[in-house]
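The structure under discussion is supplied below as structure tokens; questions concerning it will follow.
Heads up, one of the protein chains got dropped from this complex, but the rest are sitting where they should.
Letters A and B mark the chains in the order given here, with residues in each chain numbered from 1 onward.
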Amino acid sequence: MAKKTIIVFSGEYDKLMAAFIIANGAAAMDDEVVLFFTFWGLNALRKPEATPSSVSATKSGLQRMFGRMMARGPERQALSKMNFVGVGQRLMKRVMRDENVMSLTELIDSAREQGVKIIACTMSMDVMGIRKEELIDDIEYAGVAAYLGEADESNVNLFI
Amino acid sequence: MAKKTIIVFSGEYDKLMAAFIIANGAAAMDDEVVLFFTFWGLNALRKPEATPSSVSATKSGLQRMFGRMMARGPERQALSKMNFVGVGQRLMKRVMRDENVMSLTELIDSAREQGVKIIACTMSMDVMGIRKEELIDDIEYAGVAAYLGEADESNVNLFI
Partner (left out) sequence: MAKKTIIVFSGEYDKLMAAFIIANGAAAMDDEVVLFFTFWGLNALRKPEATPSSVSATKSGLQRMFGRMMARGPERQALSKMNFVGVGQRLMKRVMRDENVMSLTELIDSAREQGVKIIACTMSMDVMGIRKEELIDDIEYAGVAAYLGEADESNVNLFI
């Protein structure tokens, strides 16, 4: 048994798939897994529904604009390639269903059930203007020092 | 002597260069090296010639379409930046030749001669609709558990 960390930076649909396939695989082998969400990766942790206006009110105009332009939740993230305004992403999802591959949402649920730890990077939240109220429940919040502490205890550390 | 693993995810020409330069360097230092090809990285393992119709016949319509839209073989992959519909990639190849840098194909051949292990991720093959018959010979096939087994024995693990 050994620990694994993954920095989830890019947040694209296919890269999220890769991160959660590895996380589930490692958790199934009784590894401890820590996913550290930074920058665009944070969008995958946002609740799909529109940000409540009480939360938007705490943001600057720029942050509100930034927030509105970025897709909320894992299923709306684009592919890193061949996305074609979402068509490629929908095609990939359909092929996955045909081949009985778990969907991204199922992979995330499975990872959480297996105890994979999800940490949102607080410094990136400031940069992206993302508030805790926008993110899914039962996750942790920490900075780079916490990441490094986890990474020091891990034998596999990836940046995706 | 220590083991290294690289997940080859993106499959762009310049990122393939980086992966194989590291793989060759490590192999030259007597390290064991495992390259695990997933998602778009699989395209670099496809034979350059058109997929035989007997193989295409085993695919769904969507998978056939996906397969046709993705470039086959390492030399046709785009740069991750400044590709300009292939012009940037051709310029980079020409500069490499002028500077006597090994081409990507030569780097791949050299890696294989040095015993670098190439594994195609079977789960990604399902997602991308890629068949074994389309991929180059003498490679291995495995899933995420095999990757994690190799990574656990390695002291450097990269995601490219």
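The criterion applied here is as follows: a contact is a pair of C-beta atoms (placed from the backbone, for glycine too) under 8 Å apart; a residue touches a chain by one contact, two chains touch by 3 or more.
All values derive from a computational prediction rather than experimental measurement.
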Residue of A:A50, A:V87 or A:M123 touching the missing chain in the full complex: A:M123
Contact residue for the chain not shown (choose from B:V55, B:A71, B:I136 or B:L158): B:L158
Missing-partner contacts on chain B, residue numbers: 2, 14-15, 17-18, 21-22, 24-26, 28-29, 31, 80-82, 91-92, 94-96, 98-99, 101, 155-160
Residues in chain A touching the chain absent from view: 7, 9-10, 38-40, 60, 62-63, 65-66, 69-70, 123, 126-129, 143-145, 147-148, 151-152, 154, 157-159
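We adopt the following convention: only the chains that are shown with their structure count from here on.
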Angle of rotation relating chain A to chain B [CA atoms, steps of 5 degrees]: 120
Length of the line joining the C-alpha centres of chain A and chain B, rounded to whole Å: 26
